[in-house]
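If you scroll down you'll find the structure; I have some questions about it.
The other protein chains are all here in position, but one chain of the complex has been omitted.
Which chain is which? They are A, B and C, in the order written, and residues in each are numbered from 1.
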């Protein structure tokens, strides 16, 4: 039983926090926020790549540093906390995980080294319109080695050089990987609720692409990849939620009303206690997910969705109550709470809404229950 | 625009409150609670009947006093407030409304005078087992003028002399009225979460019965009746919720912790403010329902369910937070808060759960929306 | 219980409905971006509308005729507002002055100079704003620090105001200052009215998190105001504040914005494998909950109206209605984004459903929970004024203002 970071992991996290305090202060975040043409901070991305973070969970054989998944989780927590405006999530939690989990040996060899070094940025293009993505409603076509269709929103779609794309092949949905700088691809920035994380509409018109790995059910493959992304993303959410709670706590200590700090009123104290509880649920669920991810445990099938749900709920509550605790100031552009409010919902939507994940979790709990019953009946 | 009781209605309510303070003090409620063999207080029932309340909304032609529906709503509010252990709800909001709304002229003549005088008690027997009642799953049969099947729980099923029973006829579900003291009927008390409101299992074995009114779709008829019951019941819920809030408020004023009344702490103040808001939603929704009921407005189709939902939610919140505000004392048998906790859930389940009513409300909102669209397209 | 107009009300309603239809401003003449509130084009159109109302006898309906009003009843005023809303006329410019500030000034001042300000306001020629809140006095609304010092017949004023809605468009303001810091908090305040172009006064727009700039900061640097612009007694400013707040409560807020039926429309437009989101049981539960709460909010308005039409002072139901509205809107918008799933993060008037209204209100709803009394203050009001629970322990009670701890 050891349900916490090790001392080494804690040291890595501390170092990451110091690094980000220097490399990604709030001025860097606002630099991206205020300039509609930017989707991330390129200098910051370069410095993060230099740290080797992109390869934290990528095996050395593919150019990574193989620190380990729990270490990557720790970095994600710090990235979330600092609001770092980078395509790290798209490139590492999503693209790299997709290639690692579903790609062929050749594809790993070809694609991962540039991702691990940070030279190349990857993303996943799934959504095509309003609503939950499903096998029945994928319209983008994959045929004769090319993709045709429109994906939006694609997180970091302007910054990325490569994308894994969900498309309908001749035998059903597949995941295909394509070069976004190649022929048949046009893209356009799309404004979102969180300008510190870029997004794009990408139009594929007979764009050359290859199926990831041996093909097979693309929806099932995407689900396996997203279980992994969900855990990593949940640490970003946790980091953000912790930071939002701290901001609220700090403000509640320094802001006075009726002659005493507002943090001495139970309305504020109990509100922030509620946020703390949600953050503890998120922390605990994320840790459990990290264990399942790092050990490839079958529990990932429920731990991934649980981490996602807890992360979405915690960050949303922490972000909105941080604004509320700040009062009028919290509603202004100049104050920082809205950055977390935006980011909380960005992270809460980008690999599917909390509602979508709740359904996924219950489907799996039900399947497990049916399997246990079948086992019992067989016995 | 006049969205409140009139002065006359207020005077009637005040009088009812004084009457119940005398006729139904908490000792009378506890008398029924402590004796498992009783389901209501017979002396109290007699005194209520003497007041003419049973006939408040029954036309004079059928032996009623025809005070009006808003007046009956006011009485319901006071009955709910006092926790009066009587079969009033079953007999008046349900049985009488069923006969009034769906019965033939002959049946009204025959059945209502004894109900209006309080001589006879009626009820409705709908549920047969776990889950929401539906046309597909009614098992009690109506054939050749007799009923066969089992109903449980039937509110006030031991006290009632007559019942309207949902049963499956040859052409689908019907409502049939039967004499519970007659042949082919056996019944047994069933314990519930609220011993101050009796209930029974009733077994029909070829019990003579007649279809209510001209027959027709029994599920649709039941729905029309229940929209009316829902409004009346929501006033009982409102009265109970208001009383539970008052109890909590009074205790918060007299109980001290750390040298001051617990009602001076925001944890308690804001909790009770939340209860107040729910009670205001219930009050407003109930008033709107009373208007729709008293004017036979088509708005009853949504106002009835809305009053029901708001009433269920308000009483449940008020009842549980009343216990919480009382702390340890509130958890004891000797203290009164648990009486409201029990009653809140009794009222919240007895004509169908809040979930069942939410579905009903949305179904109707959707139908209205479709009708408006069809109208627009026709135009 | 009666939801219908009585015969006189119905006659009045029919009359004003026809009049509004005939006289209402034509915004289609404006370029689309100038049809939004807090733009010059919209402001000018509304000023013209106010003048039309004044000429037609529909400005300040409850005021006596000699003051430029119509000598009408409060219920007539409410009916007129309802019909304006139905005709999609939204005017945030004149309501503050005419409903809240000028009535309060006239309650305390009867001098000709104060009275002179009334007719141009009624005719839509002068806009008023409130200069009450300060950086360190939000929920603690008596914690005013802007200092006014008497010099001869003038007052010299230094300090800062904030959250001043429409101050950048306003011609006049009602200002609360501290004139005696040695008195306890509520006892050393004094009110003034002043021109917004008085030397030393500077308005700076505040950009909110949603990107708009309705709100402002106002800086006062040696602003000099003659004593005859004082409102009420020296150190009697708290009474002026309370009078404006009473007027505010009687001014029933216009209902607007997205509601449960918009959620049904959105859900019906989002496909799932089995139909649309409208077929999802869990969404259906949500619709029922939203319907109940938001209809209750609307109906609470009718209960307030009932009290008014009976000549009673409306109670604190308004606080309950505000809480249902602010919390309900934030939850609803968040659910809308979730329904859209990944697509919900797009905020683009060409791509997003309803031109991005759900995303815009998702941001804006934060302010709803704060402006006009935070959620927490509303609950205090309910607990103390309705339920009669004791006020929280007040460490600043009876303490000279300058000695009250104030943090940073």
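Here is the rule we use: a residue touches a chain if its C-beta (ideal position, glycine included) is under 8 Å from a C-beta of that chain, and two chains touch if they have at least 3 such contacts.
These numbers come from a predicted model, not from an experiment.
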If the full complex is used, which shown chains touch the chain that is missing here?
A, B, C
Full-complex touch with the removed chain, picking from B:199, B:245 or B:286, is B:199
I'm checking contacts with the chain that's been left out. Which of B:104, B:295, B:353 or B:368 qualifies?
B:353
Contacting the left-out chain: of B:129, B:182 or B:298, that is B:129
What does the interface between chain B and the hidden chain look like in terms of residue numbers?
126-127, 129-134, 136-137, 152-153, 190-194, 199, 201, 254-262, 265, 267-268, 316, 320, 323-324, 327-328, 330-335, 337-338, 341, 345-346, 348-356
Please output the residues of chain C touching the missing chain, sorted low to high.
280-285, 392-393, 395
Hey, which chain A residues sit against the chain that's not shown?
1-5, 70, 245, 249, 252-253, 260-261, 263-266, 268-270, 272-274, 276-277, 280-281, 284-285, 287-288, 290-291, 294, 302, 305-306, 309-310, 313, 355, 357-359, 361-363, 365-366, 369
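To be clear about the criterion, only the chains that are shown with their structure count from here on.
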CA centre of chain A versus CA centre of chain B: separation in Å?
50
With centres defined as the mean C-alpha position, give me the chain B-chain C separation in Å.
41
Chain B residues counted as touching two or more neighbouring chains:
265-266, 270
Residues of chain C touching at least two other chains
376, 379-380, 392
